[in-house]
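The structure is given below, and queries will be raised subsequently.
Apart from one protein chain that is not included, each protein chain of the complex appears where it belongs.
Coming up: chain A.
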Amino acid sequence: MEAEDLYIKPGNHERGWNDPPQFSYGLQTAAQGGPKRAPLNKRVPPPQLTGSLCPVSRATPMIPFSPPSNPLAPPPCSMNTPLQSCLVAAPPISGMMMAMPPPPCPVVEQTHSASGQSESEPDVDDVVALLNWALAACRHTVKKQVCDDVAKRLKLFEDMWKSGKLSLPVRRRMNGLVQELKSRNWDAADEIHRALIVDHVNEVSQWMVGVKRLIAETRNLNPDLLHTPEADPIIDNRSTADSE
């Protein structure tokens, strides 16, 4: 999973007050398996029972308070006051983008940078070809109706891509998915499909279930039926035949 797939979006503050931020699927699953930081569960006993008189914490302020009007004294400079590290914590999992977007500006889920994206822009035809290769292999054993249903959804996927309705992360991750399919990494492909449907349900909900079924059926096939994609000449004909 790429670093761009581990992100946090703000919650929907128009529909829900104090809606919590939304974590991507990648971040959620990483958190569940990962090491836990020291839990925040300590308390301080009240002074009346321990003998001290002052109810506030021991720390005394070192910075003189400035009145809440001009001039505002700036915070301590980095050079002068070394900040002690936060609660002892496991280091962030590599590749994870921890920064929360500064409230309250609305955050787009991806920064659209023109540079560096063109070489990672996947080719729709390659992706569709691989999907159709898998579908073709399934046609031998899987019921026709199921295959037609899958084909219909793959077509929808293709159309949505070609008409620019799919965002870059979806296109990129679908490319990753079909690569995993090609390498017979069924679990990895399945996981990508799950991440996509959790993170981008509004884009993918109509056709992703077809991809899900495709993965499920393909992994159960007799390996002999899965010729390498390049070797199978039927692919091109079928993909044109399907595009009515």
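Basically, a residue touches a chain if its C-beta (ideal position, glycine included) is under 8 Å from a C-beta of that chain, and two chains touch if they have at least 3 such contacts; residues count from 1.
One rule holds for everything that comes next: contacts and distances are computed from a predicted model.
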Protein name (UniProt record) of the chain left out of view, among "Glucosamine-6-phosphate isomerase", "Protein transport protein SEC23", "GATC amidotransferase" or "Glutathione reductase": "Protein transport protein SEC23"
Touching residues (missing chain, whole complex) on chain A: 8-9, 11-12, 15-23, 27-28, 31-33, 36-37, 39-46, 48-50, 55-57, 59, 61-63, 65-66, 68, 72, 74-79, 81-87, 89, 98-100, 103, 145-146, 149-150, 153, 193-194, 197-198, 201-202, 205-206, 208-210, 212-213, 216
